[in-house]
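Removed from the display is one protein chain of the complex; every other protein chain stays in position.
Letters A and B mark the chains in the order given here, with residues in each chain numbered from 1 onward.
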Amino acid sequence: MRKEIGNITIKMKSSKKKIIDIISRESGMYDLCGVVKTVRQTKGPTIFMITDGSSMMECSGFVGPGKRAYPEIAEDSLVDVTIIISQNKDRIRREIQSISKVSDSSKDAILEKIAVEVKNNSKISNVDFLVESKNLDALKNKMEKVASIIKQAIVEGSPIYLRHHADTDGYVGALALEQVILKLIERYNAGDSDAVYKYYNRTPSKAPFYEYVDVLRDVADATKSKNRFGQKIPLVLLVDNGSTDEDILSIKKAKHYGLKVVVIDHHKPGKIVEGKCAVDEFVDAHVNPYLTGADKNLTAGMLGVEIARLLGDVKDPFVLCALAGVGDHSKCAEFDQYLKKSGKSVEYLNKISLLVDFEAYYLRFMTDSTVVSDIIYGDEKLVELLYAEISKKIEEQKTVCSHYMDVKELKSAVFMTLDLDLTTRRGEFPPAGKTIGIAHELVIEKYPGKMIVSVGFGPDFVTIRATSDAEEKGFDVNKIVSDLKSLMPYSACDGGGHEVAGSIKFVAGAKDEVLKAIKDVVFGL
Amino acid sequence: MRKEIGNITIKMKSSKKKIIDIISRESGMYDLCGVVKTVRQTKGPTIFMITDGSSMMECSGFVGPGKRAYPEIAEDSLVDVTIIISQNKDRIRREIQSISKVSDSSKDAILEKIAVEVKNNSKISNVDFLVESKNLDALKNKMEKVASIIKQAIVEGSPIYLRHHADTDGYVGALALEQVILKLIERYNAGDSDAVYKYYNRTPSKAPFYEYVDVLRDVADATKSKNRFGQKIPLVLLVDNGSTDEDILSIKKAKHYGLKVVVIDHHKPGKIVEGKCAVDEFVDAHVNPYLTGADKNLTAGMLGVEIARLLGDVKDPFVLCALAGVGDHSKCAEFDQYLKKSGKSVEYLNKISLLVDFEAYYLRFMTDSTVVSDIIYGDEKLVELLYAEISKKIEEQKTVCSHYMDVKELKSAVFMTLDLDLTTRRGEFPPAGKTIGIAHELVIEKYPGKMIVSVGFGPDFVTIRATSDAEEKGFDVNKIVSDLKSLMPYSACDGGGHEVAGSIKFVAGAKDEVLKAIKDVVFGL
Partner (left out) sequence: MRKEIGNITIKMKSSKKKIIDIISRESGMYDLCGVVKTVRQTKGPTIFMITDGSSMMECSGFVGPGKRAYPEIAEDSLVDVTIIISQNKDRIRREIQSISKVSDSSKDAILEKIAVEVKNNSKISNVDFLVESKNLDALKNKMEKVASIIKQAIVEGSPIYLRHHADTDGYVGALALEQVILKLIERYNAGDSDAVYKYYNRTPSKAPFYEYVDVLRDVADATKSKNRFGQKIPLVLLVDNGSTDEDILSIKKAKHYGLKVVVIDHHKPGKIVEGKCAVDEFVDAHVNPYLTGADKNLTAGMLGVEIARLLGDVKDPFVLCALAGVGDHSKCAEFDQYLKKSGKSVEYLNKISLLVDFEAYYLRFMTDSTVVSDIIYGDEKLVELLYAEISKKIEEQKTVCSHYMDVKELKSAVFMTLDLDLTTRRGEFPPAGKTIGIAHELVIEKYPGKMIVSVGFGPDFVTIRATSDAEEKGFDVNKIVSDLKSLMPYSACDGGGHEVAGSIKFVAGAKDEVLKAIKDVVFGL
């Protein structure tokens, strides 16, 4: 069958095609059927974004410059379309030859078919976990749900905003997911070399939660991209962030504006009732080991790598998981297996983790395209170059900490305090959180085998590190926070983290009282 | 009449057309007459921006890629042009067929005609104020002048930079003006869906004045837009900012670089002589109730709404004005009328105002497209979602303030002081300015009917709130500032605000002396 349009003769395709099959095809006229996802008016044609579940495609309708073509076709219309694809050296044109709403009688069957197609395309690989783990098995359904939502977003052309904690664990999870997400975006947007920039961005976050200022920016970006560029509302993917009460307001805000929110985290999410915690009411999917009876030792980085593998190939996954574990001081059977299979030493991974800390500190909210990735994948020259310099800074900080820290030997424990305002330099590595870690290690070296609690403090915060035997004796930063909240409500205490590694914020006026209270806890261990 | 160009036959338009009448027209050849506003050389054609007072239009002249077409036609030339408008699916082309300078003999008459056209198009609506008010009547001429300048900027294609104070009053004024400005830009740039992004931007400002860093950015943006994109020099519109001595240097700088500056403010502008204050020498127009004998109670938000109404429809104007009034604790007949006609309770408006404070705090200098607007227009779900969370934060801060504030009952007054460094948390809501407000309210509740002065202090600033009976007794933050300046010049005191609500900055070395001086003022009331 042939048809003439203007003076072009085109071979007529008689049957309906899937979008994925024609998106990077040669010139021709094609019939297809799909749902209009967005309609955008330009100075020239009207742009309709259509999906049939196999992929997204933009086609243009034209009745006059800046004039709305086919006003009867609105968002969410189910349509039959005939488009002419033509190409010149600059780009592909996909012009609507005819478009009409599908009749009510056939509507439901077609929508059902599209739903099936979306589901099929959002299908994820069926791969085994890298290690044997009942804890991972218990999380499998949740992990598959997260992977499916990510894939569906890509298939449907929704941008993905990946936000992650700016430490080694967070970077590992985020960069593993980034690898597979970028490949999928390229595949589902064949021929659009700019798609990875339009449909994906990643931002590290210093705070271990989804900050309100970040959700404001995400909502503003999402709204602007929709209004100005006709983009869909994005999926927010929180990695090593997102599970705690501090995330709830931001997540609710994002949801209010139509953003999807998915969480991959291993921070203790507060009280769990029937396998659910507080944020579960609001997020679209949530992976956290505490939900299924495991704990923080199964880190967000490990989870991110395993979820990424459901979506595609991840480079050196054992090394990544082992590195995440070392970064977050993981102690569990899964970590042991990752480490063994990685073929790397803990010493080497500690070195890499230190370098990631260093880069993350100076990158702050900047998105680097390569520097952290190069370190994580162990670019030897780069590692050498940085390590020489950074280990000098660490040595210097050890000298500072040794001089200024206050160490008390108690009957059952060693209690160390350090004024971080007097021992760190603003804007320079190592910052407060790293410095208390360095000082804590010094005390551990000096008192091997002892239970040690280290408290670094500033004018309005403390940051705490303790050995794991303290946890066994009931020491828990989160418990200290909740006790302070009820005992000293005027201190406006907040914070937490892991049991033996966390931070507490308060109003500066309460500093001495808070320090005294923590001291009493330690003396009572 | 028909004419052949190449192999296109076009119906010849015999008489000169207005630009506004052809800007979104079909293909054809048109004659028009106008002034060349800018000339910009691209890699391809030379772009001439021409206006005849009805609208702006870009047309292109081409003699070779990157070569200057019609070098004899410079900026400000008055020209006769024949253009061919053609269109393809991507855009409209407007190619110059011929262009020549208008002869000297007919020049003056035509320029006069264009001036009349500009004036007609810059005409503003003749609408009554929302409420009966002699104070508004007294400001009417000034308000009309501001509205005319805004409209003229749009008609002539100058970008508008709207800068406003980041509080409820400032947001109300800015968002009311934004509504009408965006509609006018769309109208005068028919067919250019990007015009609202090219010709308008809005930025909130934490400081209650036009900061020097902001004018530097504005000048840099204006210069770059001109050089790179051939844009006109913008109009700066200051809302709830701009009237005081602290604004003068920035305004002078903007004017030096050719930017127009218009001010809508209600902050006390310093000494007024014959209806003029210090900034009047530099700005293009200035609306401030103090200039005509009224005061701060007629707020910038109310003025912004009333001015916006001269330019187009404003949604829910009574609610907006009542909200602005509540935000700035307005007490006046105008406020009473706005409130009554708004149909809202003070309690409800206080709630909305609190939410705006919250968003403004985290937005800082970010421009949101929708979140503040959604709150101001009372999106119920959003209000509920945020209020639940924010009221918790406020309650907590009340507990903090109650514990740490120092209250002294004097004979005639109650004097409260609060160390804000010890009672607020960096980077978190509520900040210092809000906290002193909360503490002040607590004292008012505890001592109903008493005259109360509350002083919050940090290392190098105080922020003061007092009940209005203190103002009657002569208490005035601005007077305290000027007294401190002369008594303790080494303190480098600066600041002010409203009589019973303002802030003073000084060098930290002078803190104790300044606090002592303020105490003496209060004890002497």
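The rule is simple: a contact is a pair of C-beta atoms (placed from the backbone, for glycine too) under 8 Å apart; a residue touches a chain by one contact, two chains touch by 3 or more.
This structure is a prediction, so every number in the text was calculated from the model and none was measured.
Q: Which one, A:179, A:231, A:423 or A:454, makes contact with the chain that was left out?
A: A:423
Q: Based on the whole complex, identify which of B:343, B:509 or B:524 touches the chain you can't see.
A: B:509
Q: Using the touch definition from the top, which of B:97, B:223 or B:350 touches the missing chain?
A: B:223
Q: With the full complex in mind, choose from B:31, B:95, B:316 or B:389 the residue touching the hidden chain.
A: Selected residue, touching the omitted chain: B:95.
Q: Spell out the interface residues on chain B facing the chain that's missing from view.
A: So the residues of chain B touching the unseen chain are 41-45, 60, 62, 64-66, 93, 95, 212-213, 216-217, 219-220, 223-224, 227-228, 248-249, 252-253, 256-257, 460, 489-492, 505-509.
Q: Just checking the interface: what residues of chain A touch the absent partner chain?
A: 24, 26, 87-92, 190-194, 197, 359, 362-364, 366-371, 381-382, 385-386, 389, 396-397, 399-400, 402-404, 419, 421-426
Quick note on the criterion: only the chains that are shown with their structure count from here on.
Q: Quick one: report the Å distance separating chain A from chain B, using the average Cα coordinate of each chain.
A: Each chain reduced to its C-alpha mean, chain A and chain B end up 38 Å apart.
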